[in-house]
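One protein chain omitted, others in place.
Think of it as A, B and C in the order they're written, each chain with its own count starting at 1.
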Amino acid sequence: MGVIDLPAESQMQQTGERIVNDFSFMVATKNGSGSQTSNSTIVRALFKMGIPVNGKNLFPSNIKGLPTWYTIRVSKDGYTARRSRVEIVVTFNEMTAAEDIVNLPPGGVCILPQEWNWTKSRSDIIYYEVPVKDTVRQFDIPTERREQVSNMVYVGVVAKLYDIPLETIHQALSDQFNGKPKPVQMNYQVVEAAYHWAADNLQKLDRFHIEPMDKTKGKIIITGNEAAALGALFGGVTVTAWYPITPSTSLVDAMLDYKHLRRDPVTGKDTVAIVQAEDEIAAIGMIVGAGWAGARAMTATSGPGISLMSEFAGLAYFAEIPIVVWDVTRMGPSTGLPTRTSQGDILFTYFLGHGDTHHICLIPGSVEECFEFGWRAFDLAEQFQTPVFVLSDLDLGMNNWMAEPFQYPTEPINRGKVLDKEALERFIAEKGEWYRYRDYDQDGISYRTLPGTDHPRAAYFTRGTGHNDQAIYSERSTDWVQNMERLRRKFENARKVVPQPVVDYDAGKQIGLISFGSNDPAVQEVRDRLAAEGIETNYLRLRALPLTPNVHDFVLNHERIYVIENNFDGQMAQVLRMEIPGDTRHIRSLALGDGLPMTPRWIYDNIKRYEGK
Amino acid sequence: MGVIDLPAESQMQQTGERIVNDFSFMVATKNGSGSQTSNSTIVRALFKMGIPVNGKNLFPSNIKGLPTWYTIRVSKDGYTARRSRVEIVVTFNEMTAAEDIVNLPPGGVCILPQEWNWTKSRSDIIYYEVPVKDTVRQFDIPTERREQVSNMVYVGVVAKLYDIPLETIHQALSDQFNGKPKPVQMNYQVVEAAYHWAADNLQKLDRFHIEPMDKTKGKIIITGNEAAALGALFGGVTVTAWYPITPSTSLVDAMLDYKHLRRDPVTGKDTVAIVQAEDEIAAIGMIVGAGWAGARAMTATSGPGISLMSEFAGLAYFAEIPIVVWDVTRMGPSTGLPTRTSQGDILFTYFLGHGDTHHICLIPGSVEECFEFGWRAFDLAEQFQTPVFVLSDLDLGMNNWMAEPFQYPTEPINRGKVLDKEALERFIAEKGEWYRYRDYDQDGISYRTLPGTDHPRAAYFTRGTGHNDQAIYSERSTDWVQNMERLRRKFENARKVVPQPVVDYDAGKQIGLISFGSNDPAVQEVRDRLAAEGIETNYLRLRALPLTPNVHDFVLNHERIYVIENNFDGQMAQVLRMEIPGDTRHIRSLALGDGLPMTPRWIYDNIKRYEGK
Amino acid sequence: MATNKTVGKTNTLGLTREDYKGNKSTLCPGCGHDSISNQIISVAYDVGLKQENVIKLSGIGCSSKTPAYFLGRSHAFNAIHGRMPSIATGATLANHELTAIGVSGDGDTGSIGLGQFKHMMRRNVPMVYIIENNGVYGLTKGQFSATADAGQELKYYGKNEYPAIDLCMEAIVGGATFVARSFSGHAEQVRALLKAALAHRGTAVIDIISPCVTFNNNPNSNKSYDYGKANEIPLHEIELIPEGFVPEREEISIDPDKMESYEAGQEILVRMHDGTFIRLQKVGPDHDPRSKAQALALLEKVGMEQLFLTGLIYYEEPRPTLLDTLHVVDTPLARLQGDTLRPPKEALDKLMQSMM
Partner (left out) sequence: MATNKTVGKTNTLGLTREDYKGNKSTLCPGCGHDSISNQIISVAYDVGLKQENVIKLSGIGCSSKTPAYFLGRSHAFNAIHGRMPSIATGATLANHELTAIGVSGDGDTGSIGLGQFKHMMRRNVPMVYIIENNGVYGLTKGQFSATADAGQELKYYGKNEYPAIDLCMEAIVGGATFVARSFSGHAEQVRALLKAALAHRGTAVIDIISPCVTFNNNPNSNKSYDYGKANEIPLHEIELIPEGFVPEREEISIDPDKMESYEAGQEILVRMHDGTFIRLQKVGPDHDPRSKAQALALLEKVGMEQLFLTGLIYYEEPRPTLLDTLHVVDTPLARLQGDTLRPPKEALDKLMQSMM
């Protein structure tokens, strides 16, 4: 992590002026110590003060004891990308303290336990030592809670040093514990004590300040996985089958948490079934069975699960069964880094399954889109009778993001071309027949019936083997090719219907940036910075595969295209080269797969390098 | 199959002249009726007469009763590609007779059972009716053999009509049954009877003639799967784990058949273990375990198996374990057409596994290369400590091909950088250390030890999770990136070492053809034909992925490139567009995925269409 | 589903037996699987099964092809190798009113599919799960499957040196509540078991030895017709008796817990969840299928002595099915419409409010 921050930021560090609402905290603790509660409390409190804020958790693949870091960025300008540098570090983990401190910029701040008696070897930073043990000892706290509550000490100190009102902390704590008075009180008393201790004992020496703003009014804070779960519940999901895997587990956990939204008030029974399968093959198998039988069915998984789902993905594609698969991507290959973010499953998921298979993939770029694609994915899957993959990632999925309140679905539920008994009767009356895979509308999408349809001609035979348009087994070349051509028609049709990219385009600009997913905040920030330096860029944010036609235009209309992505091989750049019918030599891949969310700094440095300025 | 033959061929049909050694037979029978023996007998007999011959079996995914077709091409010029038209059809299956006959060209021949009393509605073809039941009835044949032996009737008739000496048939039969006199006699008597009946009763009316040549001298006939099995056995395979799946099963069957080559003469024990696993995940898991522990380990499978192997493929890639995986490709997506050929697993296999994974893929274009890659794959796998996939296909793997006798491996077995006890001692003495994933030679390939190495520092920890170069678990970004960069170095290094393409290049020609695998005979034939019409082409036959640098040059040095492949999406063309750093707009994909081996006709028509001539 | 004797040529639904057929089989003539398809057709016709409400599910294999050959008016899903249990789980979750009939092979269930098979039973997915067990992989031309007995020989693949997996034992241990073994050559018993299985609520497993005439019908193979015909030992004759047709007194005539022996001809009456009874008339060795311990001991003996025992091996008063445990609404999930699927705007707004 030897990268430095954007120039303007680092310049700020050199001067002695007051820095207000534009810096980052990092809290270094141990995994499983309960520091998440403290960190979220700070984030929520800042948010309640109207200050744009973003929290990112960098945690190990471990349950208890290994180092974990939480960074909180406050940005008066509303930037939410990861910054490569933090100004204030709360070092509550002795294992990493040396390294955490060494990385502070001059003028930086270190808050640490007094009882360590740490040698303060840097004279260019400010140390605040706080008596953690003594503060907690004052209270009668059950042993198993003590470690977690100790972390409230830094909350109190931070609140005092940076002028976060105690009431706001109290409210934030109350939110955290859903208003349960006992835990709120247990934690709050420690915050309060630390706050007062700091008031009495610490002299504010640093230049960082928090001041209330009004920039978060009407906004919410939520993780992408929670947003996706809500989207699915408002999208009418009826069957979810899953197998636990980081970082997708919290998506299904959120479905369980919000399942009450789908509870029949009269009977108290649910309109959604959530089943923990024995593995990912079974999970996707269950939703393929459910999707076939008429449920809106989904699963959520990550890399290893995607690999295991390959065979079923191909079956669902070829037998034309609607399912929704969330891939909350983590770092691969293989088991890789289960708690690090990545956008490295693009090529593999796009072509998941042997033979000539390819899938619709949606790529949300914000928690709002996690919600939106949460419901829209079902409409697309049922409209096109095909699997829809949603490629989110750990950063988007598991971190807390500020967002506009979600918009209630703008379109009615679309179940696609399903013939129920009456519709089937009408259909047959009109056309004299109904064949499952006949392309009646020349859009590649044929009509399906659901099992249980009470009509003697409703049944058809579903299979992963070759079939003619009557759903009868066939090994004839012509039947095979005809069916594949229909599938291609369908896919080409989907190309026009999937979420279009978000394009910011001005003719005349020579540089086009292409990115997607959780990189968006970093790209947005870097564009502002470049523009400030006179380097104007256009920007296209992809939201789906296959590529929509306007992507071609965007690529071909620029002299230089930078494809910014969070993986090692530059997979999206590869897809662009593969699909765009034209000279694509001006595409340059800016790919970094180091497990961390993209920083504006890295993009900036690379673009500047290539632009030679 | 509405395609017609190459122009010169069809012209031949129109004239009345004698056609010698340049036409095709098709034998239409029922699956499971034992006609394979008859067909192979004819092929072997023709081969023994010195005539270039190729047999292709078009069979259903069924055990008994469904239609099956066997085509035999005789070609004085040595062409072995599938022709889209046949001149002589042996219709022994009433279910398909009408269609089989309708497709005959004028002047064509139909040989069929007398007892059908078939209405001979075409006057432009010649019918030969033969008394199948009566011929067989003369002999005392066990009921369960009767159906198979009935098929010997057409062997006798064909032999008579086309001047195949009875002795040659007898020899061919003898080869078939490994010289066992009883079955040879049982079958031969029927051939002989039919031959004599034909001599007495049939008047030769057609213009097709077989004449002995000397073009097969010193050649062999073999299937690609047998060749691959032999290659593996001569390549020192020690562990094979597999799960039955068409069309790869016969590869492992051949290993069982030839296992005696690897039997210790003293103890009678084998130096190779072949295990039938419970599924493909277990099959690849076993060879990953075996490869790790020092075996030369392989499996053979097809599409659905490749899908199931995804997760382990990624593990083996990332943990750097040598294994060899044969994908004898069949038609997908999904279960697709299990008995039809395809080259449709290219993209999926190349990127098999989530995250940034990619693999070395070898693509044999002949049975000779099946043998060669059979042994070479192990050398590459061990040299690069990585999975090597061999992409064969059903046509190459299961059909009988004429070939040069296989060349004994030209290079000694290469076990790669393995440190045994002594080598490890020397290594440590010299460098003071040995770390499993350190890039001592800057070629991306590090040194490994095998379990059981009797040295206290030999052990290391193998895992699919992130690790530093000491093989210790690490979540550090720098460790991760460093490791991925080494893997990239290794892959780039492999690019130069994998089998180079076979290139036929003359500066000045504007058209470049690119193809691979079993398409080669069709491409070769079409080039001759085009050349005869004055259209000169260069030709590059790919034999491996990643693409070697000279592929770039070939592509960029032509005005027009045609990429000829047997799949639906033009997957190799996609790989070329993706990887070649230059303007690739002149690449045109000629992709046909209809389950049948590529024909010269189809390629010809398409090239002519685009060339506008 | 009540048993009903058909009068004349149509059943209670006014359908002929012909109406219950599927496409023409493409299996080898004489294949055991075809005869099982025929029994399914007969039973469906006999009990007046509503085909529109049936789903036929299978994996891959000759056996798994058979759903194309019966109940042509039922939806079917011929899925991928070994994974039919998960398809069945999902489909019955989506619509619990469907009657699910699964057909699998010994390779499909015992090799690649063993894990899914076991977990399906643990969840008690309501379905009839038929294994057409021939000890080989038919469709891939005769390799050994995991149910081949140790010592068995095949022409091409030689001798099997691994012990057989007993799928009934696996089913019982796995939590199945209805476990039977039969023989495709014993049509009457297959029909009786199918009727009982269709009446069961929960996973009903029927492991039917079904000879592969092409690859494993050598008389010395214990999966062959000849062997089966000569060696089958039926435990009992089986009959399904509709609710109310059994006098209370008879029901308690035998105490399953005492496991005492009973005379040939004596009966055991197994009461099912809906009051239907399975009457088991003893013809073979003592066995009370209501005791898990007895069932396991019996199968242990069967394994040791390579006996070919057929009949209802284990029956358990059904525990809750997967559907029961999930507490979902009574309307099949697949049939829910607009409003039920999407909570109102107010619900979202309220939630958003709470997150501000």
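Convention: contacts are C-beta pairs under 8 Å (C-beta built on N, C-alpha and C of every residue); 3 or more make two chains touch, one makes a residue touch a chain.
Note that the coordinates shown come from a computational prediction; the quantities given were computed from them, not determined experimentally.
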From the list C:34, C:166, C:207 or C:288, which touches the chain that is not on show?
-> C:166
Kindly state which of the options B:189, B:349, B:392 or B:453 is in contact with the chain not pictured.
-> B:453
Can you work out which residue in A:65, A:106 or A:218 touches the chain that's missing from view?
-> A:65
State which residues belonging to subunit A touch the missing partner chain.
-> 32, 61-66, 243-246, 249, 253, 256, 276, 278-280, 304, 334-335
Interface residues of subunit B toward the undisplayed chain are 218-222, 230, 233-236, 238-239, 241, 258, 261-262, 264, 267, 269-275, 277-279, 281-297, 311-312, 315, 319, 375, 405-406, 408-409, 412-413, 449-465, 472-473
Where the missing chain touches subunit C, by residue = 111-116, 118-119, 122-124, 146, 161-163, 165-166, 169-170, 173-175, 292-293, 296-297, 300-301, 319-320, 325
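In the analysis below, only the chains that are shown with their structure count from here on.
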Counting C-beta pairs in contact, which comes out ahead: A-C or B-C?
-> A-C
Roughly how far is subunit A from subunit C, going centre to centre by Cα mean, in whole Å?
-> 44
Hey, what residues on subunit A touch two or more of the other chains?
-> 311, 315, 319, 463-465
For subunit C, what residues touch not just one other chain but two or more?
-> 80
